[in-house]
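Scroll down for the structure; my scribbles are underneath it.
A single protein chain has been omitted from the complex, and every remaining protein chain is retained in its original position.
Chain nomenclature is as follows: A, B and C, assigned in order of appearance, with residue numbering initiated at 1 for each chain independently.
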Amino acid sequence: MTRQRENYREDVAGRANVEDTPELLAYYDELERFDAGALWTVANKIEPWEPQSTSKPVIWRYADLRAHVLRSVDLVTPEKAGRRVIYLNNPGRQDVSAAVGWLYSGLQVMHPGEVASAHRHSATAVRFIIEGRGAYTVVDGHKMTLGANDFVLTPNGTWHEHGVAEDGSPCIWQDGLDIPLMNALEANFYEVHPDLNQAVAHPVDDMTKTWGNAGLLPSGGDWDKAYSPMYKYEWAPTYDALQKYAAVTDGSPFDGVMMEYVNPHSGGPVTQTMGASMQMLRPGERTKAHRHTGSYLYHVTKGAGHSIINGTRFDWKEHDIFCVPSWAWHEHANASDREDACLFCLNDLPVMRSLGIYREQAFGENGGHQPV
Amino acid sequence: MTRQRENYREDVAGRANVEDTPELLAYYDELERFDAGALWTVANKIEPWEPQSTSKPVIWRYADLRAHVLRSVDLVTPEKAGRRVIYLNNPGRQDVSAAVGWLYSGLQVMHPGEVASAHRHSATAVRFIIEGRGAYTVVDGHKMTLGANDFVLTPNGTWHEHGVAEDGSPCIWQDGLDIPLMNALEANFYEVHPDLNQAVAHPVDDMTKTWGNAGLLPSGGDWDKAYSPMYKYEWAPTYDALQKYAAVTDGSPFDGVMMEYVNPHSGGPVTQTMGASMQMLRPGERTKAHRHTGSYLYHVTKGAGHSIINGTRFDWKEHDIFCVPSWAWHEHANASDREDACLFCLNDLPVMRSLGIYREQAFGENGGHQPV
Amino acid sequence: MTRQRENYREDVAGRANVEDTPELLAYYDELERFDAGALWTVANKIEPWEPQSTSKPVIWRYADLRAHVLRSVDLVTPEKAGRRVIYLNNPGRQDVSAAVGWLYSGLQVMHPGEVASAHRHSATAVRFIIEGRGAYTVVDGHKMTLGANDFVLTPNGTWHEHGVAEDGSPCIWQDGLDIPLMNALEANFYEVHPDLNQAVAHPVDDMTKTWGNAGLLPSGGDWDKAYSPMYKYEWAPTYDALQKYAAVTDGSPFDGVMMEYVNPHSGGPVTQTMGASMQMLRPGERTKAHRHTGSYLYHVTKGAGHSIINGTRFDWKEHDIFCVPSWAWHEHANASDREDACLFCLNDLPVMRSLGIYREQAFGENGGHQPV
Partner (left out) sequence: MTRQRENYREDVAGRANVEDTPELLAYYDELERFDAGALWTVANKIEPWEPQSTSKPVIWRYADLRAHVLRSVDLVTPEKAGRRVIYLNNPGRQDVSAAVGWLYSGLQVMHPGEVASAHRHSATAVRFIIEGRGAYTVVDGHKMTLGANDFVLTPNGTWHEHGVAEDGSPCIWQDGLDIPLMNALEANFYEVHPDLNQAVAHPVDDMTKTWGNAGLLPSGGDWDKAYSPMYKYEWAPTYDALQKYAAVTDGSPFDGVMMEYVNPHSGGPVTQTMGASMQMLRPGERTKAHRHTGSYLYHVTKGAGHSIINGTRFDWKEHDIFCVPSWAWHEHANASDREDACLFCLNDLPVMRSLGIYREQAFGENGGHQPV
């Protein structure tokens, strides 16, 4: 039956601008019978002038979430829940359970002596430790111990399991995965380890001790995977690197002193789908606004400050998490004139780059600052 | 307010299986206030055991669509419509106007003397000629003439425009683009050429004459783009290549004699997001079933036969188009014992490979053939 | 005992300029005892201002050599000689038996029904057919048939053997190898095939039929070697490619219409140590002079003309061979106003590029032409 349509008309040369007529409406109905449609009825919708992110800028405050995370321990057992995780549910992305864009993230808690069952999946994960002692992760038989602000990779297809040592303390960490992307690309597989747990087959922390040395790789060390063999990236050397780099760079006008975590075997991103960076806003630093393609999820690692995202100010402090959707204007400011502030960022930059669609723009007006 | 939830429970070790309780329902409501949720309520949904494509296997018969395509000439002007295109609207992907997965496709018609306005966008396009004389495409100032079963690339970011020569005949072609993917990745930009048309700045067909020679490249020929400089791939040498290759290969059990179109500068795919292949089913050939990640859109270039996709038989002949969704079982058969049949295929294999998520499986039972 | 020395003195700031004294001469003798020396006595010698090739420009005329090559058949048996080859012995490189730089070349003859014993070595070879019918080469079990102006690769480490079919005619070809380079780099291994001959394990000419198609590669065709899988490059498609390219290019001022033979799997050179190109001098074409690092050995494939190399004119015609040493000025001219002339070139450009030492300079004076 014929009905009025939303044809997304625009009165611009080179754009579709067709008015409904009875004849056309009948034609559209006819096309539907053959699983087809007239492009000009949707052309302007599917070819927007610039990206329209469905994600909203959101801040998740650790002060809000921490108690709820801890409470999950009382509410569900690991056996029933699989993992006790509170996930970040962007109001614009609830259909795919994403924190921003195609990135999933959640806060997980585990008590001393607990260990999750081992599994593997097409999704790639990063686990960033927030608090607690004794956390560890086993990746394909390699056990990595984890302290606050360390993170570990569990890439696409690797068997992995998380635990906390018997003599540790309750641990909370942030998980970041590309689960929504894997689902969107219809390439997500999931498998539970046949033994539910893996044997540790190598010396503890061997991958980072082997591959995590500046300007040095193991001689004859073959590595044929596309992800980094340096499974764990620790906070102390990261912060040290930022200090060293800060001493010799002017920094970026948009990001302060920023470094990307890389695969030491290739110099490329840590995984094929998710990248990570750490940036330092120096005392008193306030950056200029820019925007770029790609979805960004920030974790405040140190200090306090605020970010302005598409004209809205978000104040943050340690362990708060906030997101910047694709093509959203953003700028950052350190609240302190004495202390630096550090932001960890998980993003899909490797996807943008591999597919040739990274794009960046500086905010040109108002001295580079958004009106708030 | 509390309500019952679909928690996607599974009674399998390592999977979430939590029953709603009043306490939990209150907890879920509380989490929503902070843009958060409990992972165990969605875990099994977002971590499926294997990919669940939302696309349906569909065949679009040229006999059905051709008249409708031609009729569009009478119904809309190029000025109003932008382009006169009937797009393939997969019943499972109408929200994103995709033919399959994240691939858009449509049939476009143009009359002699017509020329579309030039534009560029983040989406990459392939234009495969079905019928007519005199079609041409201009890509960044390079004019490529096009005959039946030739195809031309208009990659991400290139200015391009299509036309038909004054002394040509009405032309119909199939467009294939990654528009849905670019939108999903929130990286789609669109721009109309300031002059609405480009000047032709190089000898006609120069890119294919320069780069389209087996085992030979122009000396000192620099090329710093990630897509192929051989903008046009012609049918005659393609069919000749299939014949030559067929003479020395057993072929693939799943695909017969299959070749991939490549970027001669790198040996890689023609673009970063879309790949293309041509395969020949030899007289009487019937392949075995397999499945793999990635979305495939086939165009019957020559001959007739059928494909079985997830247990349903689709009979096809010249210029029919059909799709195979990600992880769908599929096998092909040539209907003729005397003539070969050829299938052009547009796919997102470069995305699967760049992101490390290509996966393939042979159908193990029943001699490799699906029960229909 | 002290003696006068050649200290290569130069009176230029930053260069060594030390006069012998009795004290210094005694010091030098003392250093010799410890296998040491004073750098300033050799510094200017080992750090020249620019490359000083020891190779001489030479032309080898086919009219001179052909009879001698044929005569070898009467003088030695294949069993005793291994292969009946007259090699090109550059007057400046007789110590390493090179035609130019580190490239060896020779003319080989073989009679119908003859076949050389199979062997392999670290040296990479190219075999360019000059005359005769029925020549073939077997490379790692792949038999390639060869006609005039075709060439075949027998890369580093591949088992290979040459033969002429029973129903062929006496064949003469040019061999080009990097034997001198492999010896200089002290990496040359040689092995005779345990059976003296290999079995042909694949359809004849399969590698070229599989890999030698413009813009198309076999689907799923893995190739993990660093050399080209397209073992044979034929003359007819090469000449056709030159014609096509010539129609759309201005050509190089130094080389006319020039194409490089490439590995279709990577777009890179045919082997890691030797490259090959074919260039066409159009009717009446006279190029300008330039020079570059790398050693070049030309084989006149078609036509007649002359080249001026470091100020000396060398007239050439079909099947003559001439060399251009590293950093020698050179320019070419076609003798005909009606016919094109073609030059095949074997070179060590891949070495220059892999090691980052390729360098090029145009001749700036006299309209780009050397005074003769």
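As a convention for this text, a contact is a pair of C-beta atoms (placed from the backbone, for glycine too) under 8 Å apart; a residue touches a chain by one contact, two chains touch by 3 or more.
Quick caveat, the model's predicted, so the values are computed rather than measured.
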For the chain omitted from this view, which of the shown chains does it touch? A, C
Which of A:P194, A:G267 or A:G367 contacts the chain that the document leaves out: A:G267
Can you tell me which of C:V115, C:A165 or C:A226 touches the chain that was removed from the display? C:A226
Of the residues listed, C:G37, C:P253, C:G284 or C:G311, which one is in contact with the missing chain? C:G37
For chain A, which residues reach the chain that was dropped from this view? 202-203, 205-206, 209-220, 228, 230, 233, 237-238, 240-241, 244-245, 247-249, 252, 255, 258-267, 277-279
Residues in chain C touching the chain absent from view: 12-18, 23-24, 27, 30-32, 34-40, 42-43, 45-55, 58, 60-61, 64-65, 68, 71-72, 75-76, 80-91, 96-97, 101-102, 104, 106, 117, 119, 121-123, 156, 179-180, 182-193, 196, 226-227, 272-273, 293-295, 325-327, 351-352, 354-359
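The criterion applied here is as follows: only the chains that are shown with their structure count from here on.
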State the superposition rotation angle between the two copies chain A and chain C, fitting on C-alpha atoms only and giving a multiple of 5 degrees from 0 to 180. 180
Taking each chain's centre as the mean of its CA atoms, which one is most distant from chain C? A
Whole-Å distance, chain A centre to chain B centre, using C-alpha means? 28
State, to the nearest whole Å, the distance from the C-alpha centre of chain A to the C-alpha centre of chain C. 53
Any idea how many Å lie between the Cα centroids of chain B and chain C? 44
Residues of chain C whose C-beta touches two or more other chains: none
